[in-house]
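Only one protein chain is missing from this complex, and each of the others stays in its spot.
Let's turn to chain A:
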């Protein structure tokens, strides 16, 4: 399976290597660098590269390439999924997954990688288990360790590893028992020039932060579970129960985890919360172009549209843009030709607009492509799909936990995102 792992930073240096079988020379990465050079953008490096003796499968996250070396047939998604899991684990342990963080914690990183794979086959990838084996570095623990000489490596086999609920460790204790659920939704939409929606879909997740003592058994029911078109679950969710009753029944892992991700696709359900009026023109023969953009809220049920960020890739011929925003600030990068306008909150009484001229390269012909406009935004206290949690019950433990549900929606790939109301049950 996975032979070796190389971490490559943006400037093309290998800053960490780990081998699970016999050592593979780092020169194998030359093939990767070749592909990297060929790609115009960092994202364009092909995820699977074939070399004479090995196969390289890479993942790009946080501007670090995680390059896995494979020697024989293995499902590529297997490796890709694992690499993403590694990144998630690093993020979980160190807060951020940057080159500096990895270099500072190289010993923990090595211990983690050692536990996560045995002979190239995933051994322990559940964060709960890993945390029992290797305690995450905190300032307090480092101090204690230096004084007492104790280690941050667990001596016992994590209980989860053997139990039927491998995702939860036993003996969890909290003084404040709390369970928080965030319903986060993203709209992903393509809108054509005239403003009509080409495609729109909602992708949602329920992220949970559960800090409950003992072995609680939770059930979460929805007011309108039929909304959920397609779902994927954390392994803890009892699938049979969902099939039969549309109720989420599970013994939660300890701490943060993603309980569920779902997909709402039918187009009529998706209301795009903003509209854009735009007029971007270039005249033939003139070195000037006009730029006029106005934003307005639409179907937001009285909720404010916040944190609006508009970005647009202007045509190559544009030298500079001289614009005047009615609110917020804008930047134009003359190298990448990327215009970004940080609008902030949209005031329905006074719609934000960005007007002005663009100067074109002298002699350049009129650009014939249409710039695309990407919008990001947040709306608080509004559920775009209308999904509502009905109730959350706990069985198996005696105490009364504090339960909270937060709805919110984030920016999708193309259009928008929201934040919903806060409610307690």
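General observations
One rule holds in what follows: contacts are C-beta pairs under 8 Å (C-beta built on N, C-alpha and C of every residue); 3 or more make two chains touch, one makes a residue touch a chain; residues count from 1.
Note that contacts and distances are computed from a predicted model.
The chain absent from the displayed complex carries the UniProt protein name "AP-3 complex subunit beta", chosen from "Rab-like protein 3", "AP-3 complex subunit beta", "Cornichon family member 4" or "Protein YIF1". Of the candidate positions A:50, A:320 or A:347, contact with the hidden chain is made by A:50.
Listed residues A:256, A:294 or A:313: the one in touch with the omitted chain is A:313. One chain is missing from the display, and on chain A it is touched by residues 1, 14-19, 21-23, 26, 40-41, 43-44, 46-48, 50, 55, 57-61, 70-78, 80-82, 84, 94-96, 101, 104-107, 109-111, 114, 118-119, 121-123, 125, 137-140, 142, 146, 149, 151-157, 161-162, 164, 166, 188, 190, 192, 198-199, 201, 203, 221, 223-224, 226, 229-235, 239-240, 243-247, 258, 261, 263, 265, 267, 313, 315-316, 365, 368-370, 372, 374, 390-391, 413-414.
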